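Submitted below is the structure of interest, expressed as structure tokens.
Removed: one protein chain of the complex. Kept in place: all other protein chains.
Up next is chain A:
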Amino acid sequence: MISFILRRLGWMLITLWVVFTVSFFLMRAVPGGPYDSERALEPEIEANIKRQYNLDLPVHEQYWLRMKGMASGELGSSMKKDYTVNRLVREGLPVSAALGLLALAFAFSVGLVAGIVSAVFRGSVADVSLMSIATIGIALPNFVVAGFAIILFVFTLRWLPAAGWGSLDQLVLPALCLGAPYAAYVARISRTGMLDVLGQDFIRTARAKGASPFSVVVKHALPTALLPVVSFLGPAVAGILTGSPVIEQIFAIPGLGWHFVQSAIDKDYPIAMGLVLLYTTLLYSMNLIVDLLYGVLDPRVEWK
């Protein structure tokens, strides 16, 4: 198992390097730069700006300098704003992660229960209605869900605050809206997984030896049925932890998601690069954790 993890970490470094290289050149292939503004800059100032951010060097030297910086864990400073990428991640990641975890907890619990109920009572009214809701949940973009939720809970019922950050009640709506599509996915995937498992021989054996229907479903079928859900959760966690630009925008959450979009618009190379690499690292580690969990959930899986 140790060698498995080490090998995967080795691959992670290679992946990061490839992602870094591709992003580096893609960013510089886009026309314009971080200092475009409606007013023309004085040539002296423009030259000094380029010098300060090494934009006057040949591309291969810039590449080498940036790579050295990244390797030492120094993500650099924003080119447009007066803070470092490290500070941005330090302040934004916990917020995005807290919101993401709540959203995931909601998505996982609601989705799983709905999926299991649908599978066990396949073809019933409950199954059809739950799966219809799930389909709608997948199809509706979360800003639409957010719009309806705000009208209902903020302006009609007046139960919850409209936006902001700093108390638990401000988290309810964004977590709900962020988690809703994930809940729908989890419901559909767990239903399929459950149906698959319920038809297998070891379930029939368990039933035959007289286990109660509840124990059959929860003790015998559930762990195996969870496998597809877990493999879906890996990338989902990485995505949700790094924030959602749309939800953060609507609910004024000071997370990381907005920076992904804004840094691309501003052509703020260090922020964009730092966030892309952060996302790559998270995605890769989550997938690694998922692979390790496979072994825990399903005794037939071996780490090689």
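What we mean here is this: contacts are C-beta pairs under 8 Å (C-beta built on N, C-alpha and C of every residue); 3 or more make two chains touch, one makes a residue touch a chain; residues count from 1.
As a working rule, contacts and distances are computed from a predicted model.
For the omitted chain of this complex, the UniProt record lists the protein as "Periplasmic oligopeptide-binding protein", which is one of "Cation:proton antiporter", "Periplasmic oligopeptide-binding protein", "Aldehyde dehydrogenase" or "Protocatechuate 3,4-dioxygenase subunit alpha". When the omitted chain is restored, the residue from A:Leu16, A:Leu57 or A:Leu101 that touches it is A:Leu101. For the chain left out of this panel, the touching residue among A:Met70, A:Leu171 or A:Ala225 is A:Leu171. For chain A, the residues in touch with the chain missing from this view are 30-33, 36-49, 52, 77, 80-84, 87-88, 91-92, 94-95, 97-98, 101-102, 105, 150, 154-155, 161-168, 171, 249-252, 254-255, 258-259, 265, 267, 296.
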